[in-house]
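Provided herewith is a single structure, encoded as structure tokens, for subsequent inquiry.
As you look at this complex, bear in mind that one protein chain is not there, while each of the others sits in place.
Chain naming follows the written order as A and B, and within any one chain the residues start at number 1.
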Amino acid sequence: MGEATIFEISSPGRIGVKFPKSDVPSFELPSELERKDLPLPEVAELDVVRHFTRLSKLNYSIDSGFYPLGSCTMKYNPRINEVTARLAGFSKTHPFQPVDTVQGNLALMYELQQWLAEISGFTGVTLQPAAGAHGEYVGVMAIRAYHDDRGDKKRTKMIIPDSAHGTNPASSSMSGFDVVHCVTDERGNVDIESLKSVCDDTIAGLMLTNPNTLGLFEQGISEVIEIVHQAGGLVYGDGANLNALLGIVRPGDLGIDIMHFNLHKTFSTPHGGGGPGSGPVGVANHLVDFLPCPVVAILEPASGDFPPFYGFMEPAKSIGRMKAFYGHFGMMVRAYTYISMYGKEGLRQIAEGAVLNANYLMALVSDHYKLAYQRICMHEFVVEGHWPNAPEVHALDISKRLMDYNFHPPTNYFPLIVPEALMIEPTETENKETLEKFADALIKIADEAVNEPQLLKDAPHNTPIGRLDEVKAAKDLVLCCWIPETET
Amino acid sequence: MFIPHSDSDKSEMLKKIGLERIEDLFQDVPEKHRFPDLNLPEAVSEMEALQNLKDLAEVNFSTEDMLCFLGAGAYNHYVPAAVDSIITRGEFLTAYTPYQPEVSQGTLQAIFEYQSLIAALTGMEVSNASHYDGATAAAEACVLAYHHFRGKRNKFVISKGLHPHYRQTIQTYFQGYEKLRIVGYENEIPLPDDDDLLEMVDSDTAIVYVQYPDFFGRVRDFSKFVEQVHEKGALVAISVNPIALGMLKPPGEFGADIVTGEGQPLGIPLSFGGPYLGIFATQKQYVRKLAGRLVGETVDKEGRKGYVLTLTAREQHIRREKATSNICTNQGLIALAATVYLSLLGKHGLKQVAKLNFDKAHYAASQFDQLADFEVVTGGPFFNEFVLKCPMPVEEINALLLDYDILGGYDLSRDYPELENHMLVAVTEALTKDEIDYFVNSLQEVCHG
Partner (left out) sequence: MENPQGLKYTKTDEWVKVDGKVATIGVSDYAQSQLSDIVYLEFLVEPDDDISKGSSVVTLESVKAAADVNSPVSGKVVALNDSLSDEFEAINTDPFGKAWMIKVEMSDSTELDSMLSADEYSTYCEDREH
């Protein structure tokens, strides 16, 4: 008994919202441009509110429970963020307003640029990218522009470690780089010999996630960066895991040249069922001129009682514009609110809490699940969701069974280099008892896997719907409930 | 606040881990860079944070303080209260990408309905779950076309009527493609004619991009245009304003291969330019090349209908460097807002709001038509925006209009140097006849010092 679609509950003549009667004369549209049929639903406001309220109840969310989805940093999204982003002074400003009418917006953006630069040890920041992957694309293009600008045209390759998130190789090849891989060593670090073997004067750079997708801090980080720099390449930092480093170490200080931030992971802006994200990019001094345009700058410094006058500026050798307007401003307001509430001392507590939680949870389950690597982890850790004495049970089954215990599953089958991977990121906002209950569920499932494997194979049992037929979805391909009339 | 640990929690947890101090967790971090001093302000409470943000917001002038005649790709429309009330529900707000369909049917079905509504609105067969905005959707459409021809066609023909930011974004996305040419930039006075693009279309052309209504607000029938482009084997993409489609013939009926657009008019606040919504619809034959998330209908073991992310093998997490796009999210909550907005307005409401925009913009234009010093340059049909030639530079006019609490139209000379003194005036349902009259009078007053 699923929820009917909005088209199915439509009934002719209903309308959910009414607009004022026109107070101007009616004008004619040429009939050849007139729309004959508008096949949208016809529903009253209460129908709409009930429909979407019922749909919402089919979702698991951070607000409803523990969501340890590795690499996604599903921390609590403070409600104050939603209030500040909706202040009319922000939410009702047009992107093309004269700059002297939006000095508040520009001041906020400028300060956020400065704060992100300070937190990560970079010189310049662009707030324009719409998401992490969009920021990565900025990164690889800025790296190309940097080499081109120096007349160094032979750098056609990007190095990607085998533990990397899929967006890294996709961003590289999308912008025309050939991807070469380096492998992970037995401690979970970039294998130095493997890295050296692919480093020559044709490499543009390395895309490095640190802490990496195994949740481990790159122990040879300084050497890795040194090797790439020696070969003339630049190091891109994937900032997906920055939550582990706030106030602990600044990527720029380590020698990373360029990095994206995920405001929707590290800085608490809501994930919203998949978006909108926000993926600002920070760069070291030698890349500032290549940032996308525009960036916010102080056009006239403060003097006397007058605050600085802010405006937009185009970096000298900018790679260009990445999207319309200036970025996801609403997300910037939220991140700004969040950072201001933690301040200079508080940010470090975020990373400490996240790393403490991950290590505690890891300690609670390590007797029952095989750890991919035996080391202190950072904000997340990876276990293998498979046991020799329960051969038919896989990571997916464990994930589905966790739903029956009212938990969201971890990320599964990633990173690819760990068989049957379960990647668990608790975040700093979870309390000790929640972690213990989750560990208890995992331990119970480990027991069920051996004694009652079918319970896992058939899971979930308590969700609104069971495991879905993905093959059918891909073969039959029903992508909308409205079928256009085809001309005959 | 947001971190729950007490000191005793921390020490018990550390004990279990086998460490003494929190600092011991970070021994892999190079010592000389560990625990930097951050030059940031001191932390504030929620109450203070709210006040600080209010102070910043109050420095701005918003469309609550001014009458908005500014559009150019972002429009001041009324947003029904139910939209925000639904998208702020924690179940939608704080869920992630629906990787686990059994506990994400709410998000999945909402996206499925979004796809359905967008397909219905554009007259296309398939819509994805959305892109970042109108500009990146346009760039992704070019990516689709490029890969559709496997890189063998190396020319994009792009109308000057496509939003300047979208054109710039396409340029940025393709800067690594050395063989590629992006053409269609020749200037014409007073306004460019898309039919002039046809002579640039040849067997090397992958895609032809036009906008409907175009950046100048004009609307035209593209049926013949599309036919002629198709004769050369190229794809046609049309960027749309979704509100306009409440009354205008949908681009699907022109035979468009791809329809993109900025979804902001569908219940999304102006919010200084984002987050917005990239509409992306296409015909079924291109679905495998379509970047971004797709939700499909299927059943569970017991035959119950449900929804899943589908065709994921196209995407970066499986294809990695062979994926044609790196996109891994959609605009989630913003797409939900558009879904709720379209549901609330429905068949009648969307038509009504489109007609209000159309009539009010035409009323404004008709008033200027009667004035000697102003000229409505837009010839032929337009939607809710038109080009007005003024007797003095638009930037100066707009500065003066602020004293009348009016946010004037877009200064076209910013992107089209040949259009000096040309203002792009947008009129939406949010403005009354009296306010339009006030605008016309104020503009006249300002120009006559």
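Heads up, the rule we're going with is that a residue touches a chain if its C-beta (ideal position, glycine included) is under 8 Å from a C-beta of that chain, and two chains touch if they have at least 3 such contacts.
Given the structure is predicted, the values throughout are model-derived calculations rather than measurements.
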Residue touching the undisplayed chain, where the options are B:T312, B:S413 or B:Q444: B:T312
Touching the absent chain when the full complex is considered, from B:K10, B:H230 or B:R288: B:R288
Residue, one of A:K18, A:R187, A:H461 or A:K475, that touches the chain absent here: A:K475
Touch residues of subunit A, complete complex, unshown partner: 470-471, 473-475
Residues in subunit B touching the chain absent from view: 150, 288, 310-314, 318-319, 322
